[in-house]
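This report concerns only the one structure given below.
Every protein chain but one is kept in place in this view of the complex.
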Amino acid sequence: MSDTTGRTIFLDGEEVPFERDETIFQVAERHRKEIPTLCYDDRLDAFGGCRLCVVELEGARNPVASCTTKAEPGMRVTTKSGSLEMHRRVLLEMVVSENREVDVDELSGYASQELKTLVDRYDARTGRFSGKTSGTSRPDDPNPFILRDYENCISCYRCVRVCAEQEGDYAITVMNRGFDTQITTEFGGLLKDSSCTFCGQCVQTCPTGALGDLKALRFAEVEKEVEKTRSICPYCGVGCAVDIMTKGDQVVGIQPAMDGPANEGALCVKGQFAFDFVHHPDRLKTPFVRDDHGQLVPATWDEALDKAAAGLLEAVNEHGRHSLYAVASGRAPNEAGYTLQKLVRAGLGTSYIDNCSRA
Amino acid sequence: MSPSNDELIAQAKNEEAPLLPLLHRLHERDGYLSDEALRAVSKGLRIPIADLFGTITFYHHFARDLGGFEAPRVCTGPICCLKGAHDLVESLEGATGMPCSGRCDEPIPVIRGRQTLVGTSANELAVRETPMPPAKQGDHEECVFAHIRDPDRKTLDGYRRTGGYEALQKAVTSMTPDALITMVDESELAGRGGAGFPTGRKWRAVAEADGGPKTVVCNADEGEPGCFKDRALMDHDPHAVLEGMALACYATGAPRAFLYLRYEYPETEHILAGAIAEAEAAGILGDDVFGTGTEIRIHLRRGAGAYICGEETSLLNSLEGGHPFPRNRPPYPVTHGYEDTPTAVNNVETLASVPPIVANGAAWYRGLGLGDHAGTKVISLSGDIARPGNYEVPIGLPLTTLIEEWAGGVPNGRAVQAVTMAGLSGGFLAGEDLAVTLDEPSIRSRNSFLGAGGIMVFDDTRDMVEISHMAMEFFAEESCGKCFPCRIGTHRLTERLAGTAGPDDLEAWLDEVNDLNKTLKETSACGLGQAAPLITESLLRYFPDAVQTHVAGD
Partner (left out) sequence: MSNPLKDMEKPDVIFCIGTNMTECHPVAATRLKRAIANGAKMIVADPRVIGLVEHADMHLRLRVGSDAALLLGMAHVIAREGLVDEGFIHERTTEAEAFLDHVKEFTPEWASTICEVPPELIEEAALLYARADRGAIYYTLGITEHICGVDNVQSLCNLALMTGNVGREGTGINPMRGQNNIQGAGDVGAIPNNYPGFQPVTDPANQAKFREAWGREIDLEKGITKVRALELAGDKIRAMIIDGENTVVTDPDREHCEHALRSLDFLVVCDLFMTETAEFADVVFPASGFAETEGTQTNTERRVQRLRRAVPPPGEAKPDWWIISQIAKRMGFKGFDYTHAKDVFNELCSVSTTYAGLDWDRIEYGEYQWPVPEEGHPGTPRLHEDGFINGRGIFKLIRYRDPAETIDDDYPVWLTTGRRLESYHSRTQTGRSSGIDYLLAEEVLEAHPDDVTAWGVEDGGFVEMASRRGSVTIKVKATERSPRGTVFSSFSFNDVPVNVLTGAGYDPVTDTAELKVCPVRIQPAPTRGSEAAD
C-alpha cells in the first residue's frame, strides 16, 4: 500500500486511510461495507447510474453516489442509515417493477445473480410501483451465443460500457432516452451484422441475465450443482484464465476469470464459446493400432503401447538412434513437451525433436 | 448542386465541435438522416456507428425517415395544450407533438423545416417575429431590457448607437481580466439560468484553472417549459449576448466560445449568425478584437431537441458529439469542461447582463434589486394571464405585483388557482404561498425555487391533477435514462397521475408517491430528477382533495 499520510476519511465513524484517486465506494469496499450497487464493474469507469451506492456525506444536501465521489481528506461518510436503506429498497422495488422477472438461471452469466441477490437482501419483491415494463427483447436475433432478453434489462449500461471500454468494439449502444431506453446495435440490427465479436463480455457483466450465455443455458434444466474449475484457455498464446463450469461430468460453459493475470476478465469468442469439442463424439476413446489389413482398429493400452514401443525400437535398432524423430505440440501442456524431449534425449542421446512453431 | 457527404465531412473536420453542425447539414440536405449518411459521418469523424446511431435517437428532432425534416412539429407544452395543441396536431398532416418550444406568450408554435409558424388552427398558421417584451412597468430601472425596444437594436449600427460594444472595448483596452472579474463579482450577478451560481466566482475559477485553451459556453438551450426569455434577448438584442460572451472570454482568457442554441429557435440561429458575421467584419470579434491582438471566436452550435442539454454537463457532451448524459461531478466544468478544458458555462441572460454592468458599474447593478437583493431577473409569464410576456423585474418584487399590476391579472374574472415556478421544475405555489417575493430565499422557503424565471398561471377552472400529469409526462419524456430513480420514477409518477397504473387505495397510492418523491429528490443524479417530484409534492400539499378524487377514479 502506498503512503496515505494526511489522507483519511471517517467511514461510519471510523477513521480510515485512503489512496490517491480512490472513491468512497472503493474505500468502503476495502472495509467490507457491502454497499449495494448494480451499475458498478470495477474494470469500468464509474458510471453513477443505479444510485444504490449513495452514502451520506456530512455537509452535502443530498446523499452522494459513492462510486463517483472521490475520497477527500476529512470527509465524514455514513454508508448505512434508515434513510439510505429506504432509498435502496425503493430503488430496487422500482427496478423489479420494470422487469419481467428477477430470477434467472445462474448459467446466464458471471454477474447474472446480482439483481436477485440484492432484491432478496432488501426484501424488495413487494409488487409496489407496478406499471409498464421496459425494454424490448430480441428473439429475432438467431445468434447461438448471446441471449438478448431486454425485458429483463435495467439500463445500467454495463454491457455498452464493457464493449467500449474493455473490448474496444463499440458494437452496442444506448438508444432513445428515459424509460424508452433500449440497448441496441447500429440501426437496431442483429449482433452478427454489427461490430460485435461475440467475446461475451456483455453477457458476463450483465447483472440481471438480460444478456445470457445461450450455450450454457442449454444445460439449465440439468438438475445438478454448477461447479467451477480454474484453468487456462486452450487456444492462442495469450493464456486467458477461465473458470470451466461443470454439472457432474459435463462441461456446461466457460466464464472468464476476473482475476486472470493475462486477461483480467476478458475472453474472445473461441475461449468463451468454442468448448464443445471436449465432449464431441469424435473424441478418441481408446488407442488404435493398424491391423494386418492396414486398418486402424481399437486396441487395449497394453497392445498399443507395446506395439508403439516395438515399432519405434525397431527403427532405432535397424537405422540408428538418429532415425527416430519426435514432434511436440504447441497445444499440449509443458509436461507433454518435457517428457517427449526427454524421451529422445535421455533415451536416445539425440536432440531429434521439434515442435510446431515453424509452421 | 447540394454538397456531397465527402465535402460536408471535409468541411466539418476543420471545425470545432463538428458533429452537430454536420448532422444538421445532412438533415436539411436530405430531409432526414439516412443510414448511408450516418455511416459516412461515422467513418469521417471516427465515431463508432453504434454510438452515433444511439446519440441520434436521443434527440427529438433528427428525423430518420425521408421527408421527416419538413414534417410539422406542434408545441404540446403545458400552455399550448390549454390552447388546443392536440387538436392542431390532429389537423395537420404528418404532424407530431414536441415539448414546449419556448413561445408560450403567443398562439401555438409549429416548426416546419427551418420555419416557425404560430396559430391556433391549421388554416391560420403564420410566420411572426418573436414578441417584444411588453412596455416597461413600474418605476424600476431595467438592465437587459433597457435598450431592447430601441429601433434597429438587432443591427450592429443600432446596437452601437446606444453604447453597444463600448463595454467590451473598455475592458480589452483599459481593464485587466482580473479587474473585470472583480467588477462582475462585486455586482453580485448570479447565474440567471436557474442555478444562481455567482458569475464572478465561476469566471475566476476558470481563469485560475490549469490547462487550456479556456472555453466559454453560452447556454441558450432554453428548454424549460414556460421559459422564453432567452429567445427574446437573442432575437431582439443579439449583440448584447455576443458582447457578454466576449467579455466572459476576455475575463477567463478564453480564445473561443460556443453558443449552444436549442433546435426550436431556427430564426434565432439566423439572427445570431448574422450578428457574429457583422461583429467579425467590424473587428469586434475574431482574431484581433478592437485591434488589441486578443482572439475571441464565437461558434454557433445548434442542439437537436433534448431538455437535458440545458444541464451544463449534458450540453458539453452534446457539443463534443457524445451521448448527452449528464456527467458526474466533480470535476466541474470550470476545470474539466469542453474537451476537458476549463470552461465557463453561462446563461444568455447572465451574459447579456454583463455589458451594462461594465458600462454602469457594479454598484449600479447591485442597486437594481429591492431591499438586500441585487439586480434584476427576467420572468417569462404565461398561461391564464391578461398580458403574457417577458418582464424584467427587480429581484424581490412581490409575485402578486407582477401578476396583478404589471400583467393585468387573470382574465375573465377568474382567480389564480396556482402558478408554477422555475417553468415546471419548481412545482406549484398556491393559496397563501402566492404571497412570495420574486427572490430565491422567499420562494425556497415555500419549498420551490425561482430558477430560470418561467411562471405559468392557472386559473381556478383548471384541473390541477391533469396539469401535474402533463408536467410529469414532460419530465418522464425528457429523462435521459442515465440514473434509475429518474428514469423509472418519473414514469411511475406519470402513470399514477394519469391513473393508468398504481393502487386504487388512497393510502397505498400516497405511500408509493411519497416514497417516489423522496427517492427521486434525494438520489437522482441531476437537477431533472431532483426537481420533478416538486410537482407531485406541491400537488399533494395544495390540492389533497383533487388527489383523493383522482385516486378514487371519479
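Worth a mention:
Lettered A and B in written order, each chain numbered from 1.
By definition in this document, a residue touches a chain if its C-beta (ideal position, glycine included) is under 8 Å from a C-beta of that chain, and two chains touch if they have at least 3 such contacts.
Keep in mind that what you see is a predicted model, and the values were worked out from it rather than measured.
Here is the thing to keep in mind: the chain we left out touches A in the whole complex. Even with one chain removed from view, chain A keeps its contact list with that chain: residues 142-145, 165-168, 192, 197-199, 214-215, 227, 229-241, 244, 246, 249-251, 260-263, 266-271, 273-280, 282-290, 296, 299, 301, 304-309, 311-316, 318-319, 322-347, 349-359.
Just so we're on the same page, only the chains that are shown with their structure count from here on.
Note on chain placement: the centre of chain A and the centre of chain B lie 45 Å apart, centres being C-alpha means.
On chain A, the positions that touch chain B within their shared complex are 38, 46-52, 54, 62-63, 65, 68, 70, 83, 86-87, 90-91, 94-95, 97-98, 128-132, 134, 154-155, 164, 170-181, 184-187, 194-195. Of all residues in chain B, only 35, 48-55, 57-58, 306, 308, 323, 328, 330, 476-492, 495, 500-502, 512, 515-516, 518-519, 521-525, 530 touch chain A in the complex they form.
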